[in-house]
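Removed: one protein chain of the complex. Kept in place: all other protein chains.
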Amino acid sequence: MMLLIQIAWRNVWRQKIRSLVVIIAVALGLFAGVFASAFVEGMMRQKIDSVIRLEMSHFQVHRPGFRDDMRANLFIEDVSALRQALKDEQAVEGVSERLLVMSMLGSANATGGITLMGVDPDAEATVTDLHTKVEEGEYLPANKRLPILISQEMAEKYKAHLRSKLVLTLQDVNGDMTAGAFRVVGIYNSGNNLFDEQHAFVRKEDLRQLIGIPVGVHEVAVLLNSHELAEPMATQFQQIFPNLEVLSWMDLASGMRYLVEAFGAYLYIIVGIILTALLFSIVNTMLMAVLERVRELGMLMAIGMNKFRVFGMIMLETIFLAMIGGPLGLLLSWAAVAYFGKYGINLSGAAYGEMGFATIIYPYLDASSYWNVTVMVIVMAVVAAIFPAKKALSLKPAEAIRKI
Amino acid sequence: MYLKLAWRNLWRNKRRTSITMASVFFAVILSTLMMSIKEGTYVNMIQSMVGSYMGYAQIHADGYWDDQNLDNSMVLNDTLIKIISSDSEIDGYVQRVETFSLAASKDVTKGAMVVGIDPVAEGKLMELDERVVEGDYLEAEDKAVLLGAGLADFLELGVGDTIVLLGQGFHGVSAAGKYLVKGLIKFGSPELSKHVIFLPLKEAQWLFGMENRCTSVILLLRDPNAATDVTQQLAAHIDSRFEVMSWETLMPELINMIETDRVEGYVFMFILYLVVSFGIFGTVLMMLAERRHEFGVLVAIGMKRVQLALVVWIEVIIISICGAFAGMIGALPVCTYFYLRPVRFGEDISKMVEDYGMEAVLQASIQPEIFVQQALIVTGIACFISIYPLIKVMHMSAIEAMRQ
Partner (left out) sequence: MNQLVVETKDLFKIYPGVVDVHAVDGVDLQIEDNEFTAIVGPSGSGKTTLLNIIGGLDRPSAGSVKVNGHELSGMTDNELIDFRLKHIGFVFQSYNLIPVLTAEENTEFILLLQGTPKPERELRVRSLLKEVGLEDKLNSRPSQLSGGQQQRVAVARALASKPDFVLADEPTANLDSKSAENLLEIMAQLNQEEGITFIFSTHDQRVIDKARRVITLEDGRIVSDERR
């Protein structure tokens, strides 16, 4: 056995061209697989992070039926039990109780429909990042009268700026139309255009008066200290409060669940395709190497090296090659992911912002994925060598030796 | 003669040639399928988001698009009509009055886009009549509306019910009207269906106090892909009181989304081809090493190096082109199938896609450019790969080569 290893190892260095080709092919394949995965994964993470930190939090509680049409009268009356339960739960980092209503926004220039969020600024800040995204003015100061925080998109569309007056028309809890005039105190930009176009923020108390709900809220948003807990917590709370609707972020954002679950499959497909391309290269290269060594292999079999050993020798050579190319590719791709992971790949020209993806992608790959791809590549390289190695066995020593 | 030599040389080693061609085939068929589906989806997206409603080009009063306000309306005068009608690239036009208003049923109110249309023209050119799913289509003199199906759901209205429209008209006049719901209408994009109400043009003009005026003129183009050119030409002939815009200007985010997605596709293709190209390169390298002796002999007996180089180059080209060709032929039936019979997505994906305003189908495109592009890429790669072997051949010494 040691003999085979020794011979295989030395053979690797003897056939420089062949070895270099396979090593680079493996390294390249690995690089491609890892980088592509990291890119897509980085995008996913950012999207998930953004969805959770800006829009959905980890889970939300509503009265059943509220989410369909956002009728003002479908609010949660008694929040105290929920509030207590959340307080007792260690994993909870922040809770925001909100009033929400679909409203018409009118300025001198335009009118349009938006979602108006009535929040308690301090509580809200524990749950979302919005307060960090205010570009002009302030978040929702306590000392101003009827303040409203709008997005830059809205500011442009309605030709509003700080201190503009905006009229918000909505249907109150009784079904009557009512309106309120708010002053713009801040303009935010979250980077997610879809979100920005739709959401404006006012103080909960101000909205309460307008809608006519003395006590109760439409929505309770909860932020936890870890993404993984979202699903189990949501299920848990749903069981505790069967009369309310408790949904995790995956179910709140349409298609998120699918996206997240499909993501894994998507990655495997990408890597699978790259691996297949790699397969061709290696099979071909090893095949040529074997056929080139007809004389040598024939001689080995003539003097008594049995088929199993010959097969083993060729497989060992491939394994060595893969073991060299593997780490090489791993190093390269790790460096690339680390570099771009820090500085980001700038896709500003592109419209990712429109779709809710960030415009700078930070590729990311967790350690286990590196391993997975590496193992897959090495296994594939070795599998690729099986056919050529078998071919070697069907050589007839007599013929092989006679080939001049 | 060279061709013959090259061809026969390739088939000396059937297995190697076949495997190499297979790898090219693999890359090409995948890339072609991917690009075909992407392009098909883009066309579909454009059609459902632009073609069915917004139109490929629009004329407005100068400045209307940035400040969308009934006060910025225009009059479709005879001069304009003449210019439009005489342009061969324009198949037809329709006028619209578009503004945001409140729509109210007995219990529910919602903001919606009210669109005054010429029913006959819209029916003929935009096929609006084909989108009616319940009730009847409008006629020019009707005092009735067509409701978007999603909107009707929200307002809890059906055919035969009454709807109230409230809003602001031209120069600030109050607009209020009660109308019969004559029919329900559905667009490929559910977003559209949730926000739109159609009114006959005359009625809309009366409602908003703007006789003879309209907010936009939608142009139907003979060739949607020529939108930019046509609008540019038109702009040159039209009074500066008006602005002409192609859909690309009207919906830049759509273009961006498409471009980004396209770039993503190219990136993946690049990675794939990278891996495959290296495989081919490796094959060529080893082929060279194997045939050193033979080349030496050829040059010794009098073949010019240039001629030998040519033969080698042709061999590489043949392998690549044949593989590419096979790939294209393989992809064609699949693309054609999805072109003629687009496939609907499963439920989850459908919902997500529709939320973005797109139709949830998988559609392919059979534009020849897609296929030709692959052929060009492969040829380019083949030529690039050949550089090294050609250099080697040109610098070969016959005696060295024959020294085994």
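Read from first to last, the chains carry the letters A and B; within each, the first residue is number 1.
Keep in mind that, in the parts below, contacts are C-beta pairs under 8 Å (C-beta built on N, C-alpha and C of every residue); 3 or more make two chains touch, one makes a residue touch a chain.
Note that this is a predicted model, so its numbers are computed, not measured.
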item: Partners of the unshown chain among those that are drawn; value: A
item: Sole residue of A:Ala230, A:Met305 or A:Ala322 that reaches the chain not shown, by the stated touch rule; value: A:Met305
item: Contact set of subunit A toward the excluded chain (per top definition); value: 3, 7, 10-11, 13-14, 295-296, 299-307, 309, 396-398, 401-402
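We adopt the following convention: only the chains that are shown with their structure count from here on.
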item: Centre-of-Cα separation between subunit B and subunit A, whole angstrom; value: 26
item: For the subunit B and subunit A complex, residues of the former touching the latter; value: 15-16, 19-20, 22-23, 26-27, 30, 67-69, 100-102, 104, 107-112, 154, 167-168, 195, 253, 255-257, 259-260, 263, 268, 271-272, 274-276, 278-279, 281-283, 285-287, 289-290, 348-349, 351-353, 355-356
item: Of all residues in subunit A, those that touch subunit B in their complex; value: 17-18, 21-22, 24-25, 28-29, 32, 35-36, 69, 71, 102, 104, 109-113, 159, 169, 171, 175, 177, 193, 254-255, 257-259, 270, 273-274, 276-278, 280-285, 287-289, 292, 347, 350-352, 354-355
